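Excluded from the complex is one protein chain; the other protein chains are retained at their positions.
And now, subunit A:
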Amino acid sequence: MKVSECMRTEVLLAGKDCDFKMLLCKITSSNPRQVYVVDEKYKLLGLVTSMDLLREIIPSYLNADLARSFTDEADFLLKRVEKVKNKTAEEIMVTRFVYVHPHHQLLEADALIAEKGCNTLPVIDAQGRLLGEVSRRDILIRLVHSCPDWGAEKNQLVDLAKL
C-alpha cells in the first residue's frame, strides 16, 4: 500500500509569522498534534508540535524534582506564557524533520515512525510542498481495516470508560 492511499489531507497550517498564542490555540482546538509552517506555495518550512510549545513554556532547567517545590504553579506558568507569547512560528519550529513521499510504501512510514519515535509524518512532493500527513493512528486504523477476519471486533463500538 502507498502512503498516498492512507494519508490525511486536512492538516493544521501556519505562516512563519504566526505567534505563540495562535499556535497554542490551533494545536489545542483540534485533534492533530502538529502544525505545519508553510510558505505561500505550501512549501513545508518546519513543524511545530505540542512538545515544542511545551518546551517553550517549561524552562530547560526545570526538571520534575524541582517542579515539585512550587506551591503556586499557576502564577509561574502564566509568567512563562507571557514571556514567550510573542515568539513566532519561525522561532519555534523544528526545521530538521523526517518525512515521506506519497509514492512510498506505507511500511516505510511505519518503520520511520517507530524508529524516530514521532507521532505523525508530513507527506511532501519532490518540490517540498506539503500534501498531507500520516500518523500512527492512521496506520493502525488502516491495519484494523485490512484484517479480513476481524469483522466482528472492528464493527463493535468501543465505549470509553468513565473513571
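One rule holds in what follows: a residue touches a chain if its C-beta (ideal position, glycine included) is under 8 Å from a C-beta of that chain, and two chains touch if they have at least 3 such contacts; residues count from 1.
Basically, contacts and distances are computed from a predicted model.
Q: Just go with whichever of "Dipeptide transport system permease protein DppB", "Acyl-CoA dehydrogenase", "ATP synthase subunit a" or "Possible tyrosine transporter P-protein (TC 2.A.45.2.1)" UniProt uses as the name of the absent chain.
A: "Possible tyrosine transporter P-protein (TC 2.A.45.2.1)"
Q: Give the residue, chosen from A:M51, A:L66, A:V98 or A:L143, that touches the chain omitted from the document.
A: A:L66
Q: What is the set of subunit A residues that contact the non-displayed chain in the whole complex?
A: 59-63, 65-66, 68-72, 75-76
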